[in-house]
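One structure is given below, represented as structure tokens, and several questions about it will come after.
The other protein chains are all here in position, but one chain of the complex has been omitted.
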Amino acid sequence: MTAVLETDGLGKQYGRKWALHHCTLAIPEGKVVGLVGPNGAGKSTLLNLAVGLLAPTLGTIKVLGGRPTDGPSQLGRIGFVAQDTPTYEGMSVAKHFRMGAWLNPRWDSELAERRIRQLGLDPRQKTGSLSGGQRAQVALVLALAKSPEILILDEPVASLDPLARREFLQMLMEVVAEHGVSVVLSSHLIADLDRVCDYLVVLVGSHVQLSGDVSALLASHCHLSGPRRDRSTLPASQEVIEESHTDKQSVYMVRTNAPILDPAWTVKPVTLEDLVLSYMRQAREADPHRRPGLGVLR
Amino acid sequence: MIRFTSLQFRIQAAVTVGVLVLIAIVVVITGPNLVHLYDTTVANCQAHGDCSYARNAFTQSDSFLQSALGALLLVLPALVGIFWGAPLIAREFEAGTFRLVWTQGVTRSRWLAAKLGIVSLASMVVAGMVSLMVSSWFSPIDKVTKLQFTYFDERGIVAIGYALFAFAFGVAAGLLVRRTVPAMFVTLVAFIGARLAITYWVRPNLMAPVKAAMPLHIVFGTSIEQTASTGLSFFEPVNIPNAWIYSNEVVNSSGHVPTAQFLHRACHSLLAVPPSGAVQGVPKPNPNAHAAFAECFANVAAKYHQVVIYQPASRYWAFQWYETAIFFGLALTVAGFCFWWLRRRLV
Partner (left out) sequence: MIEFQLETESGIATYLQIVQQVHQALRLGLLEPGDQLPTAQQVVAKLAINPNTVLKAYRDLEREGLVRPRPGQGTFVIASLSRTDPATQARLLASMASWLRSARAAGLSPDDIEAIYHTAFRNYFAEGVA
């Protein structure tokens, strides 16, 4: 298995604060990876480190087997869309594509033109006069026309209305189906990730709380509810992620690979949303000084 | 990257070409008039016998344009620094577009090299062209006033060095400050500071000046005046056209200026003469005053001589090249710093 994104003890410090700490990941290729976490958790930091806009304080990061400092050909393999999709507002869409053609080793101008036509945009329009959704889609096309092997998208839909979000994800998924690119997509909107991601990384408080294949994660977690009991009575093979009790009842979320044999439990599967929220709450309880703040938008 | 930089620079280039054309039109229209005026009034003023009048009148013609064009060249390098230099990188930080352009397939060094190279070239060309136009427009006037060192920074090639430095500093300021308007402000302050520092601390010391000792003669402008506070004062003007006068003193063989007592003794006859016209209320040359003046002067000239410390006119272009080179050197240092800073952030 070749990893598209590999980090080893990666950390980034600003002054005395660690924006990212002890980050070790190995993300396989061909996946749509959701990077989820509250604001300020370190998602942008991780993605900026991946494209060489930031330099690590500790540890290493490799994308497609190369380091960000390897040179322009490395950058040409990665399509990046930064948060708030920055563009040169006084320049037209067509001029942006000329920039792409001049500055990138592999540029597919036919793809760029086709996709812009598909979007129904006039290439002579200045990007400053486009709506947020249209600008995001132009930025995506700009990243795609580089013929990259991986797309790295930093909260591309955060400030878009629901329709624009849907259209962006439609185009993104179509591209994944057509070209088979890997995608790393950061977001704090769980519903979107639920639709498109098959690999998940949960980042809270500058640390990775959870990472893995979505179907494997959903298969290995479940809700147990039943008469009240203490967590020490649970077998060691069941790792308790979250617990809540009333005077008569206990509800646990556990992680386990063994089947649940105890008949006293009612076993229910977890959704991706349950999973992410539980890990986030657990992370916040471990460090009460951290800022809460997760949006669950449908 | 060269093509992209030109694309990004297109609006500034267009505005600049427009301004250059405007200046060219002004210079081309009014310049020949000035030359014609010179040819008809000053060139043959000897024949008419009114040279000082003709010269004065000529040097005061078109005074608005004189101020405007002189000021233009003074201000141009600062404008280049503020409007071309400061926003170059700061704008990219403010708009977040550095996240777009630095993730395309170019290294940051190549990106900076293209931007610095192309716009600094444009800066030098603009500064050079405006210098040429302004210097040539002023050439009839400069022929009469012969004050090339006084207007040193408004002529010649120094503006090219100033512009290059202002631009490079603006880029560095934008790189460090990351906000356009504060970077503009910092650039302006630093540019003014550098110009003042070099003008007053470096330029005078670039070459050792010449020291000339000359006997005193009565010339136009020699004066002995009585002031209420200090009594008598003696002044001998210096007339070395196009030279840079550092100091002009009347001293004796041991290097001292005439004391008030000495002048009082040497010119006592002059003191007795009433000021011309003061008695009758109408200015009238007083024959007694003339003789008293001559006697006073002779007494002073017997013991004192004139010492002038100056840079000769022939050194003008050496100074221009030195100062331009200094600013070029500063610009290159600043540019080198920008490259180093940009790479440091990557590794």
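When the chains are written out, they are named A and B in that same order, and each has its own residue count from 1.
Operating definition for what follows: a residue touches a chain if its C-beta (ideal position, glycine included) is under 8 Å from a C-beta of that chain, and two chains touch if they have at least 3 such contacts.
Keep in mind the model is a prediction, meaning the values are calculated, not measured.
> Using the touch definition given at the top, which of the shown chains does the missing chain touch?
Per the touch rule above, the missing chain touches A.
> Considering the complete complex, identify which of A:C197, A:L224, A:I241 or A:V276 is in touch with the unshown chain.
If we include the chain that is not displayed, A:C197 is the one touching it.
> Of A:D122, A:D161 or A:E178, which one is in contact with the hidden chain?
A:E178
> State which residues belonging to chain A touch the missing partner chain.
32, 166, 169-174, 176-178, 191, 194-198
The rule is short, and it goes like this: only the chains that are shown with their structure count from here on.
> Report, in whole Å, the distance between the mean C-alpha point of chain A and the mean C-alpha point of chain B.
61
> Give the list of chain B residues in touch with chain A in this complex.
1, 3-4, 7-8, 11, 95-107, 110, 345-347
> What residues of chain A sit close enough to touch chain B in their complex?
These residues of chain A touch chain B: 48, 51-53, 55, 69, 71-73, 75-76, 78, 80, 82-84, 86-91, 95, 98-100, 102-105, 139, 142, 146.
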